[in-house]
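Sharing a structure below in structure tokens format, with a few things to ask.
Of the protein chains in this complex, all but one are displayed in their positions.
Letters are used for the chains, namely A and B, taken in the order the chains are written, and counting of residues starts over at 1 for each.
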Amino acid sequence: MFGLKMEKRAVSSPWVELGISGLSIVIALTAGALLLLLQGFNPLRVYSILFSGGFGSLPALAETLTKTIPLLLIGVGLVFAFSAKVWNIGAPGQMLMGAIVAGGIGLFLKLDIPASAHIALMFIAGGVAGAGFAVICALLNAKLRLDMVISTLMLNFVALKLLIYLLDGPWQGAAGFLFTDPLPPQLYLPMLAGTSIHYPTLIIGIAAAISAHIFMRRTKLGYEIRVFGENPKAAEYAGIHKVKLITLVMAVSGGLAGLAGVGEVLGIHHMLKLGVDGSGLAYVSSYGYTAIIVAWLGKRSALGSALAAFFIAGILSGGQDLQTILGIPYALVSAILGLILIGLIGGAILARYKLLFRGG
Amino acid sequence: MGLHKEYSMKSSKRVRLGKKALGFISGLAVAIFLIAYLELSGVDTGSFLNRAIMFSTPLLLATLGEIYAERSGVVNLGIEGMMSAGAAIGMIGAFAAENPWVGALAGMVSGALLALLFAAVVIHLRGMQVPAGLGLFMFGLGFSGVVGKAVSGKKFLFSFAKLPIPVLSDIPIVGKALFDYVPMVYLALALVPIMWFVLFKTRIGLNIRTVGENPAAADSAGVDVFRMRYLCVMVGGALAGLGGAFFSVAWMGYWLEGMTAGWGWVAIALTIFSLWNPLGALLGSLLFGGVYAFQFELQGLGLPVHILGMLPYLVTLVALICLLLFYRRLGAPSALLEPYSRE
Partner (left out) sequence: MGEIGVTTRIFVAAIVVVAIVAGIIGFLASPGKEVRVEVPVEVQPKLKAGFIYVGPIGDNGWTAAHNRGREIVDKKYDWLETTYAELVPEAEVGAYIDKMFKEGADVVFTTSFGFGWETVKAGGRWPTKILYHCSGDPSIHGTAPNVGFYFADFYQIYYLNGLMAGALTKTNKIGYVAAYEISEVCRHLNAFYLGAKEVNPNVVMQVKVTGSWVDPATDALNAKTLMDWGADVIGFTADAPAIVSAAQKRYEETGKKVYTFSHYSSMKAFGPDVVISGQLVHWEYWYDYLLLRAQQHEAENWQHWALLNTGAVELGSDFGEPINPALTEAISQLKAKKVKDPVLGEVSVYDLIFYRLKQFQDVRTVYEPFTGPLRDVKGNVLLRPGEAIDGYKLWWGLEKTYVEGIIPP
């Protein structure tokens, strides 16, 4: 190609990486702006409402934090999986399994224990359910080399059908519609005053992010995961046990997704219903899919994902304002998020390679 | 030494043939069982197959396209996004020209352009394919939701008319199953042998496969790896877009946000199921479409309706597991997921 040459960098500087991520986002937003212009919208107004709706006031920040919770939990889990290049696309299904188990326990398991113990039990059970669901795929991959992408995807649908079966069947509430009876009030998670921030789940999420960060950077197993992700064959030669590793990362990412599901049931909806995973009628907006961008934006680092979760949650929140103030379909938010992700992926190369302009 | 080699080659060939025969016989047995069940419960098998095949056409198209992309070494997980865009833009094009063929073409072009964006990021910029594909999915889905508002819910009056092939469509069972469709279904069915032939029996197909197996070797043999990959990814996009346009322009006659309902994801699974062979794509989409349609035949038996709804996904998984038990490895193109650089 005329004029452009790519030369590999000797050392990738963190400042460069950072600048490039920022630049990628800006380019993505610019591309989005072009699309907006074509559709007859004013991009500056759109973006300003988007950001103010997400970050521009205390209520907006509260809503953003509420959305951050599931994105954070699932995102941290996906960091584990993606670091090992294990493509867990099954977070939506794993999240639903956690929600289902928690809902079931809350509705049908009458225990004579204090509410906090009951809630803790639900979290643990939900996490185990999500982990177990994910480990099925890990085992299929280990024993049969079944591609993770296909098994996790199919199980997403299976989990959704299970939820619908329960809601249009044995667990249907007295209202005769697609949700269960509400959980007993003592099982509701406490919220920060005046908001819907169910902070116990948030605390779990932050703790998970910190532990994940320490685990990935300071422990041998964390190191092995990253090495495996970089070069699976070399890792195996070095004695890293592939099956154990894949099972571990799937269990962790599935478990965290399950916890997110429990949090949504106990903290937001207080019952089991369609849409506990954040999805709407036709639009696939399960937190499990959005969390993938979170994991990527966070450069596959647990702490980075935490901040990325906040950022993405803000965009989702601000996107609501686009509908109510400007009448722009919410789909635009998905388009912008997609562009940002593509931009980041594309821009990543500039961290490894230098772009040189050669004359003539 | 030579005799020994011949003997072991023959026996392994016999084993392979044996496995293939077993697979074929079991497939046949399942098919016979299903047809018997249908006929005995009073359902016309020909009509059933007609519904099932019509339903699987978008899956078939998307899978055929993705096979080419993956054969050249690129995984494009953004099929659902390209299908959505194809459905929306196809509908817009169809309305603009008041012609369904233009709609189909518009759908193809939009899919190909989205694929081009993805290809640039993944091939030239060496981006990671899995997350880039997910980004494409989100972008395509969102993009279709925004541009599609203009035609949301409007009835398209110039849809394809059904073209039953005379005489052939009167053959019992097979006639309705193969010769009683709108033109796009014939197109999709015809693409199967064509794409199979190109992939396995032509020079270009050989180049594609080499690029996917060993791009360095292909490069030194003079094949332009980048160009091959761009081509295949864009073919994948065009067919995914066509599949999406099928939903809106050919089938429903209107566009609604979210109408592709996750079929793009199923196509990704079916690509693996097809063993990257267009004939396998036909089999896989028939299997999925057939089981999907079959779940509604089973609805009268008193089984929980939504558990039946799991069937198509579980059957696809189980079928794939059985395949793996037989074949040990799936035969994915070796260079899948790896960006190529002339280092």
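FYI, a residue touches a chain if its C-beta (ideal position, glycine included) is under 8 Å from a C-beta of that chain, and two chains touch if they have at least 3 such contacts.
Computed from a prediction, not measured in an experiment: that's the story for all the values here.
Student: Taking the whole complex into account, name the chains on display that the unshown chain touches.
Tutor: When the full complex is considered, the omitted chain touches A, B.
Student: Which is it among A:L35, A:I49 or A:L266 that touches the chain not included here?
Tutor: A:I49
Student: Which of B:G153, B:P172 or B:P193 touches the chain that is not shown?
Tutor: B:G153
Student: Of the residues A:G32, A:G205 or A:G278, I need the one that contacts the missing chain.
Tutor: Answering carefully, the residue with contact to the hidden chain is A:G278.
Student: Tell me which residue among A:G22, A:P114 or A:P190 touches the hidden chain in the full complex.
Tutor: Once the missing chain is taken into account, the touching residue is A:G22.
Student: What does the interface between chain A and the hidden chain look like in terms of residue numbers?
Tutor: So the residues of chain A touching the missing chain come out as 14-15, 17-18, 21-22, 48-49, 51-57, 59-61, 63, 66, 161, 164, 168-169, 172-179, 181-182, 194, 196, 213, 217, 264, 268-271, 273-276, 278-283, 285, 299, 301, 303-304, 307-308, 310-311, 314, 317-318, 320-321, 323-325, 329-331.
Student: Contact with the hidden chain only, please: which chain B residues?
Tutor: Those residues of chain B that touch the unshown chain are 42-44, 47-48, 51, 55, 149, 152-155, 161-162, 164, 247, 251-259, 261, 263, 292-293, 296-297, 299-300, 302, 305-306, 309.
In the analysis below, only the chains that are shown with their structure count from here on.
Student: When the C-alpha atoms of chain A and chain B are each averaged to a single point, how far apart are the two points in Å?
Tutor: Inter-chain centre distance comes to 28 Å.
Student: Note which residues of chain B are touching chain A in the complex, please.
Tutor: Checking each residue of chain B against chain A gives 77, 80-81, 117-118, 120-122, 125-128, 130-132, 134-147, 149, 256-259, 261-262, 265-266, 268-269, 272-273, 304-307, 309-310, 313-314, 316-317, 320-321, 324-325, 329-330, 332.
Student: List the residues on chain A that touch chain B in their complex, please.
Tutor: Within the complex, chain A touches chain B at residues 35, 39, 82, 87, 89, 140, 144-147, 149-151, 153-158, 161-162, 164-165, 168-169, 281-284, 289, 292-293, 296, 328-342, 345-349, 352-353.
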